[in-house]
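All protein chains but one are shown in place.
Labels for the chains are A and B, by order of writing; each one numbers its residues from 1.
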Amino acid sequence: MPLLDARDVHGGYGGMNILNGVDMTIEADEIGVIVGPNGAGKSTMLKAIFGLLHVSQGEILLRGEPIHNLPPNKLVQKGMGFVPQEHNVFPSLTVKENLEMGAFLKPDNVKRMLKQVYEFFPPLHDKRHQPAGELSGGQRQMVAMGRALMAEPSLLLLDEPTAGLSPLFMNEIFEQVKLVNSAGVGILMVEQNAKQALAIADRGFVLAAGQNRFTDTGAALLADPEVAKSFLGG
Amino acid sequence: MNELVFFINNVVIAGSVSGSIYAIGAVGVTLIFSIMRFAHFAHGDMMTFGAFMVLLLTTAFPGAGAAFGVPSALILLPLAMALTALLAVGIDKAFYKPLRAHGVKPIVLVIGSLGVTLMLQGLIRLFAGTSGQSLYVDDRKEIFRLALPFEGARAPVVITEPQLYLFVITLVAVIGLHLFLNRSRLGKAMRAMSDNPDLAQASGINTNTIVAVTWVIAGGLAAIAGTLLSLDVTFKPDLSFFLLLPIFAAAIVGGVGHPYGAVAGGFVVGFAETLAVFNWSVMLRPFRDSLPEWLTQSGNLAFVGTEYKIVVPFFILVVILVWRPTGIFKGKVI
């Protein structure tokens, strides 16, 4: 049974449909990457999966269980984590408090998971008593991912985790995504840096105008001349 | 030396009393703002309601405090806090939540809270009448006169029993709130929601619970502030409009959404008020001989008369809005 199975998803904001039938399947332990031009509905799809957007048609299954249009806090309970692109930390809370908020629904996990997150992101351990608002962009992204991991998700949704970061930090984030994935967490992320992202992807989804254009393994998409020509800038 | 005693009685003690009350009220206002993002105009009436509950309970059980040696009103205060918290949660469910669900602008919630103010005022006055009543139903208000150990200090420092309770309870409330916000899981979640409500929801924090907790705290604190004010003077049903301005001024001075700022702001406003109505000519009396005649001659050197006390918080408000709208502690810009 696939970890996430989205079939023919339609949805949008206030009557305007942005998604016009998107299919997406990820097995456990896989990294899925959504790429595509601006306005293709990449982030919208992520929000639809996380219940932040009304799905008007189609269905989304998490391990075979329908989850579309459930509120986010229910989805967190069911093992999903979401890292928004912007405003993804609590700036006045310390790093440690940020992480604790991630485990709000599972307070018994806090000690064990804190240890694990500090292992994933060692810089966070040194800064754990600092307000998250004072950290650099890359460190904030670590706090955001760490926060989502605290609830021990089986599927982690990342919305453009490398947006606005320098190339150095970008590589670091991709490495950490791989690391988290190797610990058994399924990943679905939206990325602008399509080439780098597809390079680590088990599955790639190229969206355009709210529909699947190409769906294949990351490596196959990278090798496909048509994908390269129209979406990866040659 | 008597002038010093006069100063302590009329400024230090009086300022601390109103400062404490404004501080507790402003903390509630600022918490509500940081979670729900609107200025809650019905806060003054929630304070009145809390005091009214104490009045009702004290009238019903006038002897409750005798066994513990404290005024009955104080023993019954926790019960009144619970009732006020219940009222606050109920008001939110009935009036504010539907508006929030419609996604209205915050100012519509402000107008809604004015509607709630009027309803509460109407109900309280309907049952309590419009005249003042003492919360000391069956107890005696103790007044302590402390003589200063100085040569020539004939007048004693006067402090009343409810004022002492006020200081102690304010301290306990502020420390308790500090521990709650920084140590407890719900308190941290409250701060998280104040920082970023969307992310709080995405973290699995149930925002409805946080809203309810906020109302419970704000309601409980409002009951404390209203009761302690009524203990110190008398219970008056129509206090609220005169409390609102200093409380909002305190919250804004301290930086909206900033609980410790609200405490500091409360004392700033409280002391500013008492200093402004204080008759400074008394303080000049010891130096009468060395001062120019025109200065000592005028009998009244207060900045404003007591009837214009309300000008002080307004003045502070305007100055802070012009000079630094985020407040002295850099709260949220609203």
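To be clear about the criterion, a contact is a pair of C-beta atoms (placed from the backbone, for glycine too) under 8 Å apart; a residue touches a chain by one contact, two chains touch by 3 or more.
Simple rule for what comes next: contacts and distances are computed from a predicted model.
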Next on the checklist: Can you match the unshown chain of the complex to its UniProt protein name from these: "Leucine/isoleucine/valine transporter permease subunit", "histidine kinase", "SCP-2 sterol transfer family protein" or "Nitrite reductase"?
Outcome noted: "Leucine/isoleucine/valine transporter permease subunit"
Checklist entry - Can you list the shown chains that the absent chain is in touch with? => result B
Checklist outcome for this item: Filtering B:95, B:167, B:180 or B:329 for touch with the omitted chain leaves B:95
Checklist entry - Which residue from B:148, B:310 or B:328 sits in contact with the chain not drawn here? => result B:310
Next on the checklist: If I consider the whole complex, including the chain that's not displayed, which of B:66, B:107, B:146 or B:168 touches that chain?
Outcome noted: B:107
Item to check | Hidden partner chain, residues of chain B it touches | outcome: 38-39, 41, 95, 98-99, 102, 104-108, 110-112, 114-123, 125-126, 129-130, 241-242, 244-245, 248, 252, 298, 300-301, 303, 305, 307-308, 310-311, 313-314, 317-318, 321-322, 325, 333-334
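The rule we apply is simple: only the chains that are shown with their structure count from here on.
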Next on the checklist: From the mean C-alpha coordinate of chain A to that of chain B, what's the distance rounded to whole Å?
Outcome noted: 46
Checklist outcome for this item: Residue set of chain B touching chain A in the complex reads 185, 188-189, 191-192, 194-196, 198-206
Checklist entry - Across the complex, what residues on chain A touch chain B? => result 50, 52, 71-73, 76-77, 82, 84, 87-93, 97-98, 100-102, 104-105, 107, 147-148, 151
